[in-house]
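The structure that follows is given in the form of structure tokens.
One protein chain is absent from this view; the other protein chains keep their places.
By written order: A, B, C, D, E, F and G. Residues from 1 in each chain.
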Amino acid sequence: TSMEKQFEDFRVKLDEAGSLRERIRAVVNEIESITRLMHASLLHVHQSRPLSEVLEKPKAQVDGLKELYGRLAEVLCECPGEYYRFHNDWRSETQTVVSLLAFMHWLETGKLLMHTEAEEKLGMNQAEFALDIEDYLIGLCFLSNEMPRYVVNQVLAGNYDCPRKVLRFLTDLHAAFRMLNLRNDFLRKKFDSLKYDLKRVEEVYYDMKIRHLANGDSAEDNGTQGQS
Amino acid sequence: TSMEKQFEDFRVKLDEAGSLRERIRAVVNEIESITRLMHASLLHVHQSRPLSEVLEKPKAQVDGLKELYGRLAEVLCECPGEYYRFHNDWRSETQTVVSLLAFMHWLETGKLLMHTEAEEKLGMNQAEFALDIEDYLIGLCFLSNEMPRYVVNQVLAGNYDCPRKVLRFLTDLHAAFRMLNLRNDFLRKKFDSLKYDLKRVEEVYYDMKIRHLANGDSAEDNGTQGQS
Amino acid sequence: TSMEKQFEDFRVKLDEAGSLRERIRAVVNEIESITRLMHASLLHVHQSRPLSEVLEKPKAQVDGLKELYGRLAEVLCECPGEYYRFHNDWRSETQTVVSLLAFMHWLETGKLLMHTEAEEKLGMNQAEFALDIEDYLIGLCFLSNEMPRYVVNQVLAGNYDCPRKVLRFLTDLHAAFRMLNLRNDFLRKKFDSLKYDLKRVEEVYYDMKIRHLANGDSAEDNGTQGQS
Amino acid sequence: TSMEKQFEDFRVKLDEAGSLRERIRAVVNEIESITRLMHASLLHVHQSRPLSEVLEKPKAQVDGLKELYGRLAEVLCECPGEYYRFHNDWRSETQTVVSLLAFMHWLETGKLLMHTEAEEKLGMNQAEFALDIEDYLIGLCFLSNEMPRYVVNQVLAGNYDCPRKVLRFLTDLHAAFRMLNLRNDFLRKKFDSLKYDLKRVEEVYYDMKIRHLANGDSAEDNGTQGQS
Amino acid sequence: TSMEKQFEDFRVKLDEAGSLRERIRAVVNEIESITRLMHASLLHVHQSRPLSEVLEKPKAQVDGLKELYGRLAEVLCECPGEYYRFHNDWRSETQTVVSLLAFMHWLETGKLLMHTEAEEKLGMNQAEFALDIEDYLIGLCFLSNEMPRYVVNQVLAGNYDCPRKVLRFLTDLHAAFRMLNLRNDFLRKKFDSLKYDLKRVEEVYYDMKIRHLANGDSAEDNGTQGQS
Amino acid sequence: TSMEKQFEDFRVKLDEAGSLRERIRAVVNEIESITRLMHASLLHVHQSRPLSEVLEKPKAQVDGLKELYGRLAEVLCECPGEYYRFHNDWRSETQTVVSLLAFMHWLETGKLLMHTEAEEKLGMNQAEFALDIEDYLIGLCFLSNEMPRYVVNQVLAGNYDCPRKVLRFLTDLHAAFRMLNLRNDFLRKKFDSLKYDLKRVEEVYYDMKIRHLANGDSAEDNGTQGQS
Amino acid sequence: MKTIVSGTALQSIAKRPRTITTESYMKDAFANYAGYLNELNEKRERVVKASRDITINSKKVIFQVHRISRDNKEEVLKKAEADLVAVKDQYISRLVKELQGTDFWKLRRAYSPGVQEYVEAATFCKFCRTGTLLDLEELNAGLLPLSDPAIEPLQINVLDYLLGLADLTGELMRLAIGRISDGELDFAEKICRFSRDIYRELTLVVPLMDNNSDMKTKMDTMLQSVLKIENACLSVHVRGSEYTLLGSSDPSFLMGVPDMQS
Partner (left out) sequence: MKTIVSGTALQSIAKRPRTITTESYMKDAFANYAGYLNELNEKRERVVKASRDITINSKKVIFQVHRISRDNKEEVLKKAEADLVAVKDQYISRLVKELQGTDFWKLRRAYSPGVQEYVEAATFCKFCRTGTLLDLEELNAGLLPLSDPAIEPLQINVLDYLLGLADLTGELMRLAIGRISDGELDFAEKICRFSRDIYRELTLVVPLMDNNSDMKTKMDTMLQSVLKIENACLSVHVRGSEYTLLGSSDPSFLMGVPDMQS
């Protein structure tokens, strides 16, 4: 019957979509594994290990990530126009990826990892396979969440200038976010947490300042750990 | 600075997406209003009003729906490849639309509204703007949920043939669904409810049959209410 | 350090347990697929197809099941004494398996599938890999849940003797269950549902009886559909 | 009949399992009582009572615990291979036991209670009756949850060296946990809480350090309260 | 300190209450065991065994129940004025007891077991240890829940007069319940179910009447099964 | 029918209320936009910009706010006596408005913005359209939430007198709030947070005092930033 | 110290205890706020109590109506109606007195449960009496005499009316089961049609309601009630049809069991 024919047709299509999703999840699981390792390495920054040592391993893994995103792109190529159909299956992992790349970039250069830079690092600079802006922004919020702890541990390690630098960075980032008219609830909530991070860093800087531990603002330097 | 430039850029893009979403929601609100009216009119079927009277109003509104889906298509045209980005904003309403159209169609013809027929009625037969299969299937499950009540009220109104016809229809529909390998949890749950509907209709038919109240299966006729 | 050594040790052990669990789940997924197919075939019994036709496909798949349980046994062999550690990962599927086998067995013979028979069919008659009694019992409750629908549909198909036979079977099963002192909450709840099934079958038999549709009890026959 | 025989058999087996479980629960209730008393005694540590006084009572009860675990082992001996069947009945209490023993051990020695040490203290160093690794790990997480409060109250009592020592301990413990690939959701969540404990202790240490209240790191000593 | 003294005092009192509760629960467990056996015996009434046989065992156990309630009374004597403190520990079992006694009483006499009669049977006719009226009423609702099944099975056994008698009884009971003003609580819900039981019994009565199966009312008899 | 007529009537009335609500929300959205801008401008106070610069933009927008509240009043005029029906639609935004106006007022005058002053500024000094007192009070609590950050940033900018002034203001405000009897509601929770703000400002004041950074009280000045 | 801006008064108050340094302008204002909040809370309490009284007594009216049967209709309804009047005169009037002259919406959450239960009871009585829906206008007309004519009278608002109506279906379901048992099949079918109508009308109104999450839950319960009524009607209908098929000469037989003893 035509009903049977129709449902036979559905069966094929739903199975295709199902196997596509499974392949996506397989790739995403690998991405998740790599980010867990990268994250674990990066956490050494709180133990005040030298920057070069901290960054060595995670930097070595960026290429692996890029390759995985390449495979993701290939899968999504098979269903043009359905990027957002499967977006939920990999967005949270991608936000983590962005936050890690942005942290590494900031540790090295003291600068914000730009959207296009992130896309390049992940090979997502294609028409059909770009980095969603909200994912990028949420990743930046995760980055800021790491800052208060970073600042406290840097001070414990005797790096009293760190709070001032981080404060300047977060103040700029905060100002930039404020330009946006955030309607996305999750992003808005993460942005609120950015405000708390900023407040906490202000307080640490205040602690340094009133104890005359912080240097003046005159000497500028790139990077976040002077002597790294 | 480049950071400001980037966020300025984001602001524009996020605002665009936001206003797109608002326009989609405005259309969806209108769709929702119409379906509410259609549904309320269709509820008269339980009062055993003549079919022509029951269907008059909802049929008159199908064109309105089609126009609204036309407007939805126009909005989505402006962001090619992002159908699924906004899908959640209108999918539940569309499932309801499908269930209403399918109910009307079944009342008139005794047949299942096919996917392509539904697409035609809504003007969704375009490459970029088609009716998602899962939405169509969930709509059919909603349709089946209405059946036990329909059967009960038809019998109350003296239409003793109804249970047999509905049972045959639901049995076929159930068999068709069983061909699918349902991975979507929501759809799977709705399909479970279809089984309960089938069981309830079986019971009503059983009650008629053992009392010799149901007619034989010999005389076939289209439509669900003989004399409508 | 000894702490590191200890955690390194843990890492190995936890990873082993994790991969064991993954292998178990892979097998269980296959079991689940087969039972879905078997169940779908068995549901034809409600459409009153001939018994031989109904049972053909599911019977063909029992060997497949047995092989899968063999693979499960192999995996569990690698961790002697940990049968119950992973039990939750496959118990619900096994309960379904029991209910299907018991239904098929009852359709063919009119008798209850015994625990040892179920174990044999699945190759679970080993010291280290037996069929948990509660799983078997829960499977029987699932079996009884199918009975009211079966009875109604048999009557609809003109098999007026069916209710009496099913009633006798369920009455015996119910009496047997009542011998148990059920402390397991889930099992107790399922047993309550068995009571409802029994009550429903009583009602159908009552319907037949007062309408003089049921035959007397004189002629005994094995199997559940005399002439199939 | 054979059905009756089978169910009679089940009745015996289920009753045996039931009474086994009751005996387990009786023992577990006693374990729970003892841990409650031990916990309440250990809470005195926050009142800054001398360590010897704090530990006196709980240490006296360790033998009682060991005896109870001995009785548990005896019960489980009667059903070889079913350790994990009843695991849920005593795992949460055992996690608490581990956390208390580990806290006492740490207070005395400043060192982590090793898995084998915990097993010895409880007499669980048998082939058939060992301490489950996840239970041990969860117990350690509970231990870490007590640390921030401990540090705060020690500082309030004038023990300014405490934050540094605890921080070092937690940093090591955190690093050790990070080696694991945690798939167990509950354990993963508890590990997240360990991170918060670490962060809080860092903050307290920071507050001491910037005020020059913490001593230098030069003088090493075992134990956590210098003069205890 | 006085605080410690007070809490020590509380612990003693609460321990006492706890052990009281344990003793209550021990008694209640025995009550529950007996009611389970009584219930199982009474269920034979659905297999249409002779009334004398059905009632023999349960009647023999009423004295056992009375003795257990005597022990309950003794325990509660130790805490005068705290009957309702422990009420929840035995109310559900007592409701079951009431329903069984009322069923037996009704089977024998065709009359409702009165509150004072129930109290007497259980030795609860004391100032400090009476049968709570709501428990009694809920017990009566449970009694009515057994009626539809009883009526169906009696008819199956050829006792066509039964429906009329049960109908008259339930009609009276329903009328009596309607005198009460209830809250939206458990009792109201159970009372709603009584209405459904009444309706079901009426239907069976109609079935008899339609088929002229019921006798006239001429030959009245005590009890509910003529020839028992 | 009269039932239909009545419901038609309800639909009309509810539609009216609905469109009223939509108009209210439209106004509230504009209020929200303005407050967002005002807030963003005011946040510059934390970057220690001169007061005149900080206040310039937000002061310019107060008239806009007043006009919007005028429009709100007009809408509410159409449904006399239903102010509190729609209160929830604008209360949270109005609390924010109060907090901003109170902050600006305090920055300029060092005094608390009184309820009647707030009403005047917003044109809410009408019999039918007044500022709800709880909203006003909650607004004041939000105001206090901004203070700790303000104080820290003022100190960072070298304004060492600020903590003393803020402390005096918050102390007074806290004393005033203590006159109220609150329920366990949102206001009480916000009042609790006011206590924490007060405590934090005190700490900063101590920091200044310890280091003899704060000036004496001799030179009093209007406003909160002496030389702005 | 009158103002924070004037340093001149400093010396004079340096020794005054700290807590009464609260600026007096704040103090006066907050004394007012304190009075306002106290009064509001106390009024809210009184309103809650009145609402509870209305609830418990309306429930009694509903139970009274459920005592109806084929032969005592008049008697039962008379008592129910009298009780309902008593609820209005004794308890609603207290509510009216509390609320008069205020924005009725402010304390709505405090009195809404009572008013809803009253609506449920009043519409239930009316339906049993006339088979029609007591409309809001009529209901409110009954409340007018309670209010001081000089000021805006308390009127039940549409939302509370609809919420009360939603609960009515549960009572109608119980009534229908009882009526079927009593053989009043026509009455049962009237209830069936009536509750279907209410359900249908409400589906159109619910999305327009102010805060309809409660109402949505009630609609689910309500549909269940309607289904129960329909299924109960079905089962008696099917039996009736079978009876006709069996060729009984006395079709009135199914209309209850009045002759049960005969």
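A few remarks follow.
The rule we apply is simple: a contact is a pair of C-beta atoms (placed from the backbone, for glycine too) under 8 Å apart; a residue touches a chain by one contact, two chains touch by 3 or more.
Here the structure is a predicted model, which is why all the values come from computation and not from measurement.
Here the missing chain is touched by one residue of E:37, E:62, E:112 or E:157, and it is E:112. Although one chain is not displayed, its contacts with chain D can still be listed: residues 32, 36-37, 39-40, 43-44, 46-47, 149, 152-153, 155-156, 160, 204, 207-208, 211-213. The set of chain G residues touching the chain not shown comprises 1, 10, 13-14, 17-21, 41-42, 45, 48-49, 52-53, 56, 69-72, 182, 256-262.
Listed for chain F, the residues touching the missing chain in the whole complex are 164, 167-168, 171, 174, 178-183, 192, 195-196, 198-199, 202-203, 205-207, 209-211, 217.
Basically, only the chains that are shown with their structure count from here on.
No other two chains have as many C-beta pairs in contact as F-G.
Per-chain Cα centroids separate chain B from chain F by 49 Å. Chain C and chain F have Cα centroids separated by 66 Å. Those residues of chain G in touch with two or more other chains are numbered 197, 204, 235, 242.
Inter-chain contacts, as defined above, occur between A-B, A-D, A-F, B-C, B-G, C-D, C-E, E-G, F-G.
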